[in-house]
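Take a look at the following structure, please.
One protein chain omitted, others in place.
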Amino acid sequence: MDLDFTREDEALRQQARAWLTAHVPATPLPSLETAEGFAAHRAWERELSADRWSVVSWPEEYGGRSASILQWLVFEEEYYAAGAPGRVSQNGINLLAPTLFEYGTAEQRARVLPAMASGEVIWAQAWSEPEAGSDLASLRSTATRTDGGWLLSGQKAWSSRAAFADRAFGLFRSHPQTERPHQGLTYLMFPLDAEGVTIRPIGRLDGKPAFAELFLDHVLVPDRDVIGEPGQGWRVAMSTAGNERGLTLRSPGRFTAAADRLVALWRERTVSGGAPGGAPADTASHDRVADAVIGARAYQLFTYANASRLAAGASLGAESSLNKVFWSELDIALHETALDLLGPYGELADAAVDAPDHGAWSEGWTFSLAGPIYAGTNEIQRDIIAERLLGLPKGRR
Amino acid sequence: MDLDFTREDEALRQQARAWLTAHVPATPLPSLETAEGFAAHRAWERELSADRWSVVSWPEEYGGRSASILQWLVFEEEYYAAGAPGRVSQNGINLLAPTLFEYGTAEQRARVLPAMASGEVIWAQAWSEPEAGSDLASLRSTATRTDGGWLLSGQKAWSSRAAFADRAFGLFRSHPQTERPHQGLTYLMFPLDAEGVTIRPIGRLDGKPAFAELFLDHVLVPDRDVIGEPGQGWRVAMSTAGNERGLTLRSPGRFTAAADRLVALWRERTVSGGAPGGAPADTASHDRVADAVIGARAYQLFTYANASRLAAGASLGAESSLNKVFWSELDIALHETALDLLGPYGELADAAVDAPDHGAWSEGWTFSLAGPIYAGTNEIQRDIIAERLLGLPKGRR
Amino acid sequence: MRFLLDEEQHAFGATLDRMLGTAGTPSAVRAWAAGDHGPGRALWTRLAAAGVFALAVPEQHEGVGPLPVELTVAFTELGRHAVPGPVVETVAAAALLDRLDDKAAAAEWLPRVAGGEALLSLVLDQPATRYALDPDAADAVLVVDGDQLRLSTVWGPLQPSIDPARRLARPVGGELLAQGPAVREAARHAAEVAALLTAAQALGAGRHLLAETVAYAKQRTQFGVAVGSFQAVKHRLADTLIGLEFAQPLLHAAALALAAGDLSAEREIAAAKVSACEAAYAAARTALQLHGAVGYTDELDLSLWIRKARALRSAWGTPAACRAQVLAPRAGPVSR
Partner (left out) sequence: MRFLLDEEQHAFGATLDRMLGTAGTPSAVRAWAAGDHGPGRALWTRLAAAGVFALAVPEQHEGVGPLPVELTVAFTELGRHAVPGPVVETVAAAALLDRLDDKAAAAEWLPRVAGGEALLSLVLDQPATRYALDPDAADAVLVVDGDQLRLSTVWGPLQPSIDPARRLARPVGGELLAQGPAVREAARHAAEVAALLTAAQALGAGRHLLAETVAYAKQRTQFGVAVGSFQAVKHRLADTLIGLEFAQPLLHAAALALAAGDLSAEREIAAAKVSACEAAYAAARTALQLHGAVGYTDELDLSLWIRKARALRSAWGTPAACRAQVLAPRAGPVSR
């Protein structure tokens, strides 16, 4: 057992660090949940991809570096430590691309992936529906067969990035008569500017249009935009890609970097006597700061172990639920601690001129609050942990 | 609305304080869960009752002072602030006596109460059974009719004080054929030295025989020891006395006194630099100490409000569940904070010669751990709060 | 002792609750956030008519106060309905002016406060405040610096709070209104009033968040049953109720201590502030989690309360500062 990086890993770390030092904007980009910020983040994706830093884990042919999972983790550590911008292409890179690598055709990969890597096409996810939150199997939107393709109709909810993105992907009920709700679904990609698509942006807690409702009325999608077999959408979506997904949803690098920034904030407050009213908070926050540091390190190490398991050919199942609950609670605790340390400045929105660290703590807190809700609520995750990892009786909730 | 005490209330406070200052043993009595300590605590009950301080809320004729609920709370504050011994008669005074006042006959009151007040007879409670923990209605022990009385058979569990007490009270199934499990129960008192009673003391977490199993084999109990109507035991046990019981189970005075001792401990550790290894704990414990103080005050005030409601003729229902969860969690948090403040001395058992404060923190921590379990687990209490106070759907757990 | 609100106090709260319940406060908050103070001022006038602000003003200045307990009752309702604007600051500023020797300033402002014609913002020379709340909506911004009280009419850029109903700015300079030790003393008192009423607002906001979430949990179904039938949901809501129920008496005791001018007032207020704000913030977290994604949208009015709960947490006394006050050496036992 070891925690050693190969020469190649270290080389990648040094290259990434050097590139990031040279390229990361001195002042943070505007929030990617705004039109202005979205454009700026799209441009940043182009800059990343120009030097093949946007999708390091992909094969070279699609713009990547064939980085191992561990090397991807190294890159992420450097990326967030450098204070680089959030990834506006995340939906495509983390959710759609793994599915294409497993179920997509060569034609689909060649057509979709390079444009995704360059930020030319930015993807929204369209999983949820108004009546299908935690309970995805109860999807109602339909895909109806037509010449050479499918007609999509229905409504999608909580479609992140959809306010400004180019295309979206999701599941649609293509075979209404099936025994079980998981059957008869088809995985499709579709353009957000197509005829029949109406987008209603929805403001998140702080008002920024972080997601949207999609109303689809006979939207024509060609067969080439079906991923996998029609009717097999559930299997395609829940594919072994889900495996790594549990690992890539939120990389540890985000948290180790945030924990280091928190310690810096805490030291600054302690040494300087801190913000007015900061002083008492300092002693009181001592444990919370330490726990954030320890938690970030634990999540990093836990992920190294999982990466080692995957590299050894094992697969991750319900373990991802441990991950999800842990990082989402860590993220909130870490940001709440920061806001408490900031005392009277803690309530300033990220747009406020006095907002500390250009509003990073406020924006981060708002973002963190969604953690326990999306990608399977933490209540569902705890049920999964109890039933699949501890073998407790299923069903009763 | 006010928080004012009447001249009578204040007079009682001053009298109690004066008496306690004169009588409370300089060094704490041995734990009442030991034979030696039990005897010492019985003697203390006699000393209390000699000056009518053992049952202040009872009528004079039974050895009390007809103190109001508020005056009882005042007495309790003074009692625990003075560091007076735990009450070995608590089962009788808090659980049995209120039932006797409501359902007992004049003969029963005259026979039972004075001996209870003086500590001459100390009572064990015999509610639970091995298969009936949270779920009292599934009691199996039986009371069978016989000439002039009843024959008790079966097994009781978790009978607190039974290792050393004189008598016990509990519910027995006297009418086997009933529609619902709550029916057909009878409330009886019985001697622990009677023929057919076998007592198996059970050590609590720290090994002290705090409770016992009772094996009953045709134990003869005369009719005069039945409380209320035979078959009505459930109603008798759940009587409106339960009302005040929610309030008297653990008086706020215990917690305000413990919180004050915790602050003293924390100051001592802070000022002196504290126990070796204490220093870091001080800053870290700052919030926990403050929260213990605030929690104790909140519980005290919440109880004043409930006492005012009762005095105004209202009755307490599910509100007692709020009480139970709050004080039991406060008690554990308060004692855990103390043990953490004590650093390396925190693990010393109360019998250790170096145990700080004569082992009060260690003994208090052990005692506190039972809080969320007994008198209805906190899980049950939260179900009650959700269903009865918030009106959430019943049943599914 | 009768540690319960009396009939009139209950009735007063219920009246405000009914009035505000039909006043469409969410839209007033959204207008306020957009810089349109019209609907907010209209609410203000109705609150004055209901006698809220007169509670802060003594009789010789056309008020009926100061009545801290009644103010606490009123501000719990203001929080329950998320009334926008510097309500806490106006009442605290009135308390400050009332404590000054300078009768002129009091005579000029207090009657207008009582009548609901004057909105005041307030900045005190103490850690928890660096910004004036809604100076653009206020008729005056009072600023205490050391032993000087100034009336400021200039301030820096308006800065958004996480609570859309709050907009903050740093006041600049201003005309000297009063000077001397009385100013310090009055400011200390005003800070206590502000902390107490912020706690009351927070408790009201928490009550609303819990009520909305319980209602939602009863009606929202997943996996074919009401979300509110899941034990984890029930227990989380039960814990949220416990937090609020035990903050309530701390709030009342703090109001009584302030009314009586007890030495313990500062400590009692600090205990109430941290408890009410922690309970309200926990209620916000619960509301967000149990509503799921829809609770995370700003178009659902719930978001106004969630964001307010966060802002009130640090307003007029951070949790850490309050806990420090509770443990301040001179404090002695909090419990007696």
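All chains are identified by letter, namely A, B and C, in their written order; residue positions are counted from 1 within each chain.
One rule holds in what follows: a contact is a pair of C-beta atoms (placed from the backbone, for glycine too) under 8 Å apart; a residue touches a chain by one contact, two chains touch by 3 or more.
For clarity, every value in this text was computed on a predicted model and none was experimentally measured.
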*Thinking of the whole complex, not just what is shown, which of A:S141, A:T256 or A:T337 touches the missing chain?*
A:T256
*Residue among C:A50, C:A232 or C:A260 touching the omitted chain*: C:A232
*For the chain that got dropped from the picture, name the residues of subunit B it touches.*
128, 133-135, 157-158, 202-207, 275-281, 283-285, 339-340, 342-349, 351-355, 362, 366, 369-370, 372-374, 377-379, 382, 397
*Residue-wise, where is subunit C in contact with the chain that is not depicted?*
230-232, 235
_On subunit A, residues whose C-beta touches the chain left out of the figure_ = 1-6, 9, 70, 77, 81, 255-257, 259-260, 263, 266-267, 286-287, 289-291, 293-302, 304-305, 307-309, 311-312, 322, 325-326, 379, 381-383, 385-387, 389-393, 395-397
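Rule of thumb we're sticking to: only the chains that are shown with their structure count from here on.
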*If you average the CA atoms of subunit A and of subunit B, how far apart do the two points sit, in angstrom?*
52
_So the centre of each chain is just the mean of its C-alpha atoms; given that, what is the distance between subunit A and subunit C in Å?_
37
*asked:* Quick check: how many Å separate the C-alpha centres of subunit B and subunit C?
replied: 39
*In subunit B, what residues contact two or more other chains?*
286-287, 396-397
*Check each residue of subunit C and list the ones that touch at least two other chains.*
225, 229-231, 233, 320, 323-324
